[in-house]
Every structure is written in C-alpha cells, then in structure tokens.
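If you scroll down you'll find the structure; I have some questions about it.
Note that one protein chain is taken out, while the other chains of the complex remain in position.
On to chain A.
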C-alpha cells in the first residue's frame, strides 16, 4: 500500500510538472501504433475479402482443374466426369468482358462473367446460381439471360429486365438482365450465365476455363490429385483451396510487408523519442533518484518506478493508437480503397473486422518499445552511486554509460554483412535488418563523431582566440557530446529515413519514366477495351488497321496469361516482333543477354523479365519449357529485360514464333508509328471510323506515360503519407529533446546570466547550438540516408518486387528537406531557450535540482 502510494505520488508529481513532455511521448507512441495497426487492419481486411470472394466462386469444390493457359478444350469435362472418385464436376468458362458504358470512366470497365452448367453448378457452387423471375423459370438456361450480383447491378445501374451491352475484342453482345444471384459475396462484381450461351456469345465455342470437382466420400484427396495430375500432364494444374489462398497472399505480400515496415519505422521513431525523453528526464532527476536511494528506496524500486512511468506512457499511447488506428483504417477503406491505391484489390468493398489478437499484438508492441526505450536510462539511474549523483554536474558521468562506439562499429559491420544475404521466403528480411542496424549504428556513433567534429572546431576557434559565445557553444557540444547526441538522434533518425525514402522513390520514378520511354516507342497504341482480351483483334481486323494510310510501321502484339505455378499469380506472355540481333532496340534490356552468335539456329528464343529469374530461375542461356503447346515446347532464355509493369513475371517472344507454334492469329495490341505528314489526331480519327472503331481503346504514348506516372504517384501516396508522419514524429522528438535539455540546463543559464550574459545572448547561444547540432545531424543523416537508400534500391526492391532500378539523387528536394529540418531544429532550440531564460535568474541558481 505504502509503496503503491509512494509510486503514485512520484508518478503524478512528475507528470504534473512536465505534462507537455508526457503528451509528446504519448503522441509519438499513439501515432506509431495507429499507423501500424491501421495498415495491418486494411491489409488483412483486403486479403481476407479477396480470398473469401475467390473461394465463393469455387463453392464446395474439392479440386479445381485449370489449364496453364487461360482456356482448354471442353472434351476434358466428360473425361473427368467418368474418372473414378469424382462425385460431381462443374464446367466453368470465365470471361472478362468489357462494359462499353463504363469505358470512359476511371474504373476498370471489366465485368467477370461465369458461364455455368446450371444443373452441375447446383451441386458444387449453388450460391452462384441465377434467380430468375417467377414468370421466367427457364431463364437460367436462356441464351440471352445474364444474372448479376447486387454489386454489379449497382455498378452498372441496371435492374432485371434491362438490356446490358458487353464486349469482347471488337464484338459487342447484348444480353438481358434476368435477375440476381442466390448468394453473391458482398461487394463482388460478378455475372453468371449459361455456359453454352457464354461460349457462343463470346466466341469460345468448345472452350472452358476450369472444371470444379467434388470427390466421392472416402477418396484420398492427395493421392487422387497426384494420380490425376500425372494423367493430365503438364498442360493442366490442379488446385485446392489452400493453393488459391497462397496465390492471393503472394500477389500482394511484398507490397503489404513494405507498408507494414514503413508503419513500423514510425513506431520505432516513436520508441527512440521515448528513449531520448526518458534519458533527459532521468538526467534532470538524477539527484532526486539519488535522494530516494539515500532515503531507502532500493535499486529495484527505482528501476520499477522509471519503467512504470515509461510503461504507462506506452499503455496510454498504445490504447489511443489502437482507437486512432481503427478510425484511420475505416477512413482509408472508405475513401482510398482496400489496396490503398496499389491496384491489387480493385472492385472490392471489404468491411473492417474487429481483430482482438492483432489489437493485443500492436498494444504489446507499443508498450514493449516504450519499456525498451526506458530500460537503459532506468538501469543507469538505479545503479548509479547516490553520493556523487547528489552533486550537480554528475549527469555527464551518467551519459558516459551511453557512449558505445563498439556497438556502432558492430552494428555497421553486421549491416554490411546482412546486405550480402539472400531473401527469406522471398522477403528481404536481412535487407530490413541491415537498415535497422545502420540506424542503430549511426545513432550509437553519434557521441563519438560529434565530440570529434566539435572539438576540432573548438580548437580552430581557440586558435583564433575570439568570441566567448562561440567558445561556450563549441565547448558544450564537444565536451557534452553524449547529451548532444540524444537530441541529435531524433534528427538523424528522421532525416536519414526521409533522405532514403526520397532517393528511393525518385530513383524508382525516374527509372519507370525512362522505362516507359523505352517500352512506348510508337506514336499510337491500339487495343480492345479489356487488357489481355481473350479474343482481341482478328486477322481481318488487323489487315484493316494495317491498310489505313499514314502509318509508317505497325507492330502487332499478343498478350496471354500463363499459369506456371498454382501457388503464384499467372505470368504474362507477350508475343511481338523483336530485333533478335539487338533486342535492346525493342526491349529495356538489363546487361544480361545472350549474343546472337551463341544461339543455335533451331532454338526458339524468349526474353524474360527480372521476376522470372527470381521466381522461376529462368536464367540467360537456360533451356526452359513453356506449356504453350501440347507437348510443351523448349525455349532458350536469350536475355533479361526490366519490367515495372508486371511484378509476377513476363516473357516476350517473337510473334512469328508464337503464331507458328500455336496457330493463334489474333492479337491484343497494335503499336503504330506515324508516317511523315500524318498527325496523331488524323490517324485516331481514321481508326475511330473503322467498322469496329468504337470497340478500340486508342492512346498516344505520352498519354499512357502520363497515366502510368499518375498511377505510380497514386500507389506511392500512402508511402508519402507514412513517411510524412514518421518525419512529424521525428521533428516532435527534436522539439521534445531540445526543450527537455534546456530544462536540465536552467541552473547553467542562471549562472551565465549572473556572470553577465544577456537573455538575448543566451537565446542566440541556444539557437546556434540547435543549428549546429541539427546541421551535424543532417550531414550525418544524409550519409546514413544514402546508405539506407542503396539498401532499399539494390536489395529490398529487387528482393520484394523482382525489379532493379537506377540510382537518382533528387538534389533539389533533398536540399529543401535539409533546410526545412535545419530551420525547424534551430527554431525549436531558440523557442526552448526563450522559455528557459524567461524565468527568475535568482531562482534558477537557487534551485537544488
């Protein structure tokens, strides 16, 4: 009881006396926890929703049979129906159709249509059955009827009975909205129609996308799957629910992890703020703790008291952070979408679940980092000798314990070693660790480097023998370098992260811009409404385009998706004319390419994106098989190209090779070069006037480039926001540590006033101290930031997203940030000094603490 009362008195007394410092600490933890928690909630909600929506398409299916290509021959269906162990099979044709009415909006104008056999689907995917009107019971079999989920009806603004225009390639199909679905997943845009009607309307006669299988009770799933896979061969993949889950999670994992790491950076900056706040508070109260030790408080009680103070700040900050995080997540989902603008989970409207376990985890992390931040200063305060600690000036002894140049050396060395290690589960775990170690090492090296720099400066000033104020400033900075380092740590941490992120994002943007210039050499690009349209442009349509006047050159391209691994998203195959002698004329090649002389005349070359090397080990010179034909054909990897458009891998090959192998004469895109004397507008008008002109999406290369960069900025908007908050927390730390340091020096200022320094001189002294410290921190932060950016650019990005980029230094932006930080730090120091010298001078020297 007595101990608890004493603890409460000490705690409340301290908080009452320094409520602003407490508030800043709570705010820092609150922001860190809120960011981490909200990003986690959004990510979890989006992935769960996407996963649930995908699962709802498979119903109670045990196994999904899918081809490596988008479609396969329906003759497999009766074959599977007769396979031993199969209780039911449901054929599905999945079509992404364009909605002409939505073509001009910012939304993707694609609608997913499932063609189902209503009698088969009733057993396996009953939720997907269409509900016809009471007077039209056979609409489920009608060739012009389509059933829409509530989200699709709302999006398309149609009601049962309305007509709906859809397109595939250049073909337009008119269907009748016949009703809703039995039970569609909330927010999912989906349409269902009879499989035969879908095949006929969308030119997919005799083709299916997948077959859902329900196995007989007692059949061993694993053994059945293995036997069937053997029987079907490499052209087919068999997937269970967990494969689909893995694929969905893999799709956005790197992006989600990167966001989480950024949020954690804010939390760590908050932890550092707590650390510096606690160190300064303990230095200020060093004699008080010594007195309590003299009066009979044990070391353990002192330690407990300080940890309790820090821990309670953590508890309050974390609780508020959870509330704010939930509100932020709800707001972000409502206004920004489930993928925060990255484009992974479009057309989803996830609800925000209450997740007590995650809340508990983030609460524990918030409290944990606060206690960790308090531990070192608390330990020092509890174990210091009370006798000397009662005398003034002993704080410099206290800080000596925090000087750990060996730790700095060790961290920097270890960071260097970690950058050489490979990713773990395709995540740059060691890269992130190296960033953390660089930060810790940089902060630990601060006292030593500050002392070295400022004492050199001091010697220079002494040699010139002028300026008491300069001598006072430099003597303080060089002799109390540990104390200076605490304020500097905040500047260093936030500025280095700011620099690293600015360099990384600028490098990425410049690389993407250069890449776009390389991959968009033509003047006009033509495609149908939907990306990777299964139908695309027919040979006749291609001829009509080629026959238009004013075209100097035309390249046709065919895009297809290939599913090479059931646990990964599909890769993109692009067939187009490629300059085999020098592929760099067509593709943005890395330096890794096979000289044409080394390629056998019979070899079919392919050029793969960097992701293919990381994910499928498609290295230059390697012979690989692709399931384009049955049996699969062998190809030679002739080189690696850089692709910022498809994170999960892309393969390019000669269009002539593709056509010869597959017989597919359709194309997805056309790139047109203008002949001299022809303007883009004239050619676009000519294209519009074609019989199928209204089904075409026409873009000039600069428009695509502009739109792509807009998308880039949109997907990085959340990154900028997180970065800004981390910087805000860092600046808060600078303000808090400067003002706390000034408080610990009130006696010193009182003495200086007594010996003749004016208030103005002291304020100037503090302003200069703040400016010099911040300048030093900014310089060091710049060096550290560049080192971190190199890790982000050359390790974290390639290991997360499987692409490399060139280094670009945004000097103007960096200079502006440095000036803003310098100004903020000097102003904060000046303002803190103003407050410190405003008080009674006599009282300041009389104070015994």
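Everything that follows uses one rule, which is that a contact is a pair of C-beta atoms (placed from the backbone, for glycine too) under 8 Å apart; a residue touches a chain by one contact, two chains touch by 3 or more; residues count from 1.
Convention: contacts and distances are computed from a predicted model.
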Quiz item: Which of "ATP-grasp-modified RiPP", "Putative ABC transport system ATP-binding protein", "Ion-translocating oxidoreductase complex subunit D" or "Carbohydrate ABC transporter membrane protein 2, CUT1 family" is the UniProt protein name of the chain not shown?
Solution: "Putative ABC transport system ATP-binding protein"
Quiz item: Which of these touches the unseen chain: A:390, A:599, A:783 or A:827?
Solution: A:390
Self-check item: Residue, one of A:76, A:184, A:197 or A:287, that touches the chain absent here
Solution: A:287
Quiz prompt | Residue among A:297, A:486, A:524 or A:545 touching the omitted chain | solution = A:297
Quiz prompt | Residue ranges of chain A at the interface with the undisplayed chain | solution = 1-3, 5-6, 9-10, 13-14, 16-17, 287-288, 291-299, 385-387, 390, 843, 846-849
